[in-house]
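Omission of a single protein chain aside, the complex is shown with its protein chains in their original locations.
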Amino acid sequence: MNEVLNFGMVGGGYGSLIGEIHRKAATFDLKAKLVTGCFSRNYENTLSTGKKLGLNVRRLYKNFREMAEKEAKRKDKIDFVIIVTVNNSHFEIAKAFLEKGINVVCDKPLTLEAKEADQLVDFTRKNDLLGCVTYTYSGYPMVKHAREEIKKGGIGNIRMVMVEYLQEWLAMPVEKKGNKQALWRTDPKYSGRSNCVADIGSHIENIISYITGLEIESLCANLDIFVKGRALDDNAEILVKYTSGARGIYWCSQVAIGYSNGLKIRILGEKGSIEWEQENPNCMKVAYLGQPVQILFRGRDNLNPLASKVTRLPGGHPEGMYEAFANIYTNFSKALLTKKAGNSYRSEIDFPTFEDGARGVKFINLCVESSQRGACWVNL
Amino acid sequence: MNEVLNFGMVGGGYGSLIGEIHRKAATFDLKAKLVTGCFSRNYENTLSTGKKLGLNVRRLYKNFREMAEKEAKRKDKIDFVIIVTVNNSHFEIAKAFLEKGINVVCDKPLTLEAKEADQLVDFTRKNDLLGCVTYTYSGYPMVKHAREEIKKGGIGNIRMVMVEYLQEWLAMPVEKKGNKQALWRTDPKYSGRSNCVADIGSHIENIISYITGLEIESLCANLDIFVKGRALDDNAEILVKYTSGARGIYWCSQVAIGYSNGLKIRILGEKGSIEWEQENPNCMKVAYLGQPVQILFRGRDNLNPLASKVTRLPGGHPEGMYEAFANIYTNFSKALLTKKAGNSYRSEIDFPTFEDGARGVKFINLCVESSQRGACWVNL
Amino acid sequence: MNEVLNFGMVGGGYGSLIGEIHRKAATFDLKAKLVTGCFSRNYENTLSTGKKLGLNVRRLYKNFREMAEKEAKRKDKIDFVIIVTVNNSHFEIAKAFLEKGINVVCDKPLTLEAKEADQLVDFTRKNDLLGCVTYTYSGYPMVKHAREEIKKGGIGNIRMVMVEYLQEWLAMPVEKKGNKQALWRTDPKYSGRSNCVADIGSHIENIISYITGLEIESLCANLDIFVKGRALDDNAEILVKYTSGARGIYWCSQVAIGYSNGLKIRILGEKGSIEWEQENPNCMKVAYLGQPVQILFRGRDNLNPLASKVTRLPGGHPEGMYEAFANIYTNFSKALLTKKAGNSYRSEIDFPTFEDGARGVKFINLCVESSQRGACWVNL
Partner (left out) sequence: MNEVLNFGMVGGGYGSLIGEIHRKAATFDLKAKLVTGCFSRNYENTLSTGKKLGLNVRRLYKNFREMAEKEAKRKDKIDFVIIVTVNNSHFEIAKAFLEKGINVVCDKPLTLEAKEADQLVDFTRKNDLLGCVTYTYSGYPMVKHAREEIKKGGIGNIRMVMVEYLQEWLAMPVEKKGNKQALWRTDPKYSGRSNCVADIGSHIENIISYITGLEIESLCANLDIFVKGRALDDNAEILVKYTSGARGIYWCSQVAIGYSNGLKIRILGEKGSIEWEQENPNCMKVAYLGQPVQILFRGRDNLNPLASKVTRLPGGHPEGMYEAFANIYTNFSKALLTKKAGNSYRSEIDFPTFEDGARGVKFINLCVESSQRGACWVNL
């Protein structure tokens, strides 16, 4: 058998959709195997989840600290841990495992506070550990194609970016009607200073950074609370100025009736433009100046290397979110296996890192700050 | 023969596309007849255009002042005049005809300065004259349907508006390569303080006002000059706060490669949302909370009265911009015929008026002001 | 004033949509002027329609024979007549005017019987008269572009054609509920041997002949009556073999719930394919082997000459059915003006002729014959 990484999981117990998605994604390409977990604060849930997954009961833990400590002592200790708990716990869990020399994959946002995120970044750098933050959407092949197309200068210097991320699930006060996901998302105690920008606006920031490499110089954000009685934002409009002089509009909403998960990206360059929609991820619209508009299809048209590498099915056979998620884990696993083998792995990194995670946290907090100051322009 | 209005035209000589469009639109439903004109500053052009159109040479004039004066003295003087000249001449031409008691249809923007626009508004009010500004897009049936759907409360109170108006024709410095239209559009002498916002951003302002009735309280605009060497904006991002508390994003661009005339409107309400695209104008996406997304088709589905009234062809037989334009003239003509017959006509007005035009001028100038002050928030 | 043709009209009285469409189309480009008519069998209707249209009452006739005779004697007799009556009257009306030396534009189908159509074709040829049959859809610019693209060999030899023309208006027995259009369409007395194939299947035959030049060698047609109690077909499936060896599928339906006027054309060649939909007529999908799929837009992309010539508005400003219809009349008028001027006009013909009309009648009757014989293959 090829070498396979072993991993554990904090959070993601029975009934958690995102836990299941991470497990499928991490193991999709047979590069990693789940061997341990602390799936819930409720030990019974951890036990039943572990049993369902065929895990050894000795490696099912009551809390993450016990897990970090005991796993660290094993000869066959895990190569990495996946953290899929509520946002406000990410920091201390990640820290606990890193301190035991265990690499970390963490759900986004990496932390609530920028300081915490910076601390994690520093720690991984100093100790040569790998950190990954699972911003799902950079895993899609067409997104990777766009990144390389832009890097190659295909559409020239970027002038304008417009990204919208529209959902409808919080259009009504469902948090008052028993929707648990809504309950913690709209609660500052678990979500920090922002709901909508933190949850989906941060995906915008990440995917644009990934695709374009543009750096935000300043921004002007207005965070709305459209559903009365909420403490946190459920919609936001953000104007962005990049250091290159390019401009951006980011719009995220959880009250956009008719939209399920409408992430749509448009990038205008001096020589062409690119357009991609997450809900129809296998194709991409590209327009070059003076030429007919093209529709590129994954598996049909020639894609750039980073994209081809993560394309599994022939054209016309749709790939979806599981595959995008798997691509993040597969790229992470490849880098980790290279590192384990003692080889240079930095150039192989094509997944969202803790640096990306830390920048994301700052973006969220800067948006909150701008909005609180009357949607004025603030510098990063 | 049913009563038909007589009209004249200033501008729109041979070779002018917009002149031809106005003529076809004004006469499409046989409610008005062109009888006179001063189609160009070049009298030869006026003569040849007039001949081509079968007009009496005695009613072809060397300049608009002569035309206003001589027409005013005729027993069969024109009912209205259409002004399709360069932006900076609208004011004085409109004034000249109004002062002779002739109703005016003027291309947009109504004037360059807010004061001028207000003056025209005042004059028409005091003298009970009809003024119309040809904001094309409010003429589309689906736009009218949206207006009434919202008025009826179909989507509840509006939370958010997003409108984009994307073109590509100025992505390169074509004004330096002999494109005449580009030459005057990008020249402050003819276009005033703004190109992109004045030309297409103003359409956004108008159509949203028409559909939603929302009033802008303040806005934050950033006007870009992406093509080096230009004096005026070719792209703009605008955040809007309405007096109702609703929020808006307006994005207009003339450098959006891949887009010809991409006006797209999205309106999010508490109970539903509406989406319409000008390039595919015969349908509209509507989503009501908890129900499947619907696609409404002109001529197929039940439309609200203002929309049904201007629907000519059965479902599936596409109507386009000529028909939308004609709807403005037909509604204007109906109101004018009612007025001429001595009947009450105010309630019949369903076309963009000088009031709309004046508000549009203020919007343009406010955007320019905001941008010049660092894209800060400014109040209307 | 440029020379303008004079024309008259048989049928198309007040309340007739198609009459209004023909009038707008014929005069859209100011190449022809309506001067006479017999708009209805009901003389009152003719009078009121004529009055509404500003016609001289002396040129409003009680029946088409009187019209043909009296007009023929005038010095300023009409250049052509438009026939928009019920199908079974086309033949004798066309014949009457042709015999008086008046050119004819006739709604489709040209006649009910092939013999009649052949007789009209012969007569026009022998007497050098122009005949036009208003198959609307060949008037669209993108359709003309497709024709020339194929002629140039852009997609290589054609292998396969698939055309569908789907409507829903006869999904229920609306002819029993007062729908007049449905009443005569489904009545063999007025419609002849076929309803659906004659009405919309014939458009498929015409547009494919126009675009591809393919000649039908044999066909296998099954005509369905899905709504009980009907005497004529409301749906049909047709397999076609062309003389070139290419193959085709034609599907027409009036019971396709969800479709208003869904004419969609797909043509597969050895080197590429073309796809066009009438309800979204300003664009066209083109795919060349080994290249990204392209979306061409009227007014944006370079179109072939026949298409460019009939493109009025810039890209992104939708043109619709009125313009397509007008293109047929404008091309007809240009040819007629050339002929009148004594010049060679044959090469200028780009509109559906009586030859096309006659072939269409044969196609309809052949489909009926095949279906009656158990949907067997029959040769043209």
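Observations on the model:
Labels for the chains are A, B and C, by order of writing; each one numbers its residues from 1.
We adopt the following convention: contacts are C-beta pairs under 8 Å (C-beta built on N, C-alpha and C of every residue); 3 or more make two chains touch, one makes a residue touch a chain.
What you see is a predicted model, and the numbers here were worked out from it, not measured in a lab.
The chain that is not drawn here is touched, among residues A:15, A:101 or A:318, by A:318. Of the listed residues A:103, A:124 or A:167, the one in contact with the hidden chain in the full complex is A:167.
Across C:269, C:318 or C:360, the single residue that touches the chain missing here is C:269. Think of the hidden chain as still there; on chain B it touches residues 286, 292-297, 301. In the full complex, chain A touches the hidden chain at residues 1-2, 4, 17, 21, 24, 28, 30, 51-54, 167, 259-262, 278-282, 297, 299-300, 313-323. Taking the complete complex into account, residues 155, 159-160, 162, 164, 168, 171-172, 220, 222, 224, 226, 235, 237, 239, 241, 247, 249, 251, 253, 255-259, 268-273, 275, 285-289, 293, 374-377 of chain C touch the chain not shown.
Note that only the chains that are shown with their structure count from here on.
When chain A is laid over chain C using CA atoms, the rotation angle comes to 180 degrees (nearest 5). In a homomeric contact, the two copies may use the same or different surfaces; for chain A and chain B, over half of the interface residue numbers are shared, pointing to the same surface.
Our note on geometry: chain B versus chain C, Cα centroid distance of 35 Å, whole angstroms.
For the pair chain A and chain B, the distance between C-alpha centroids works out to 44 Å.
Contacts with at least two other chains are made by residues 297 of chain C.
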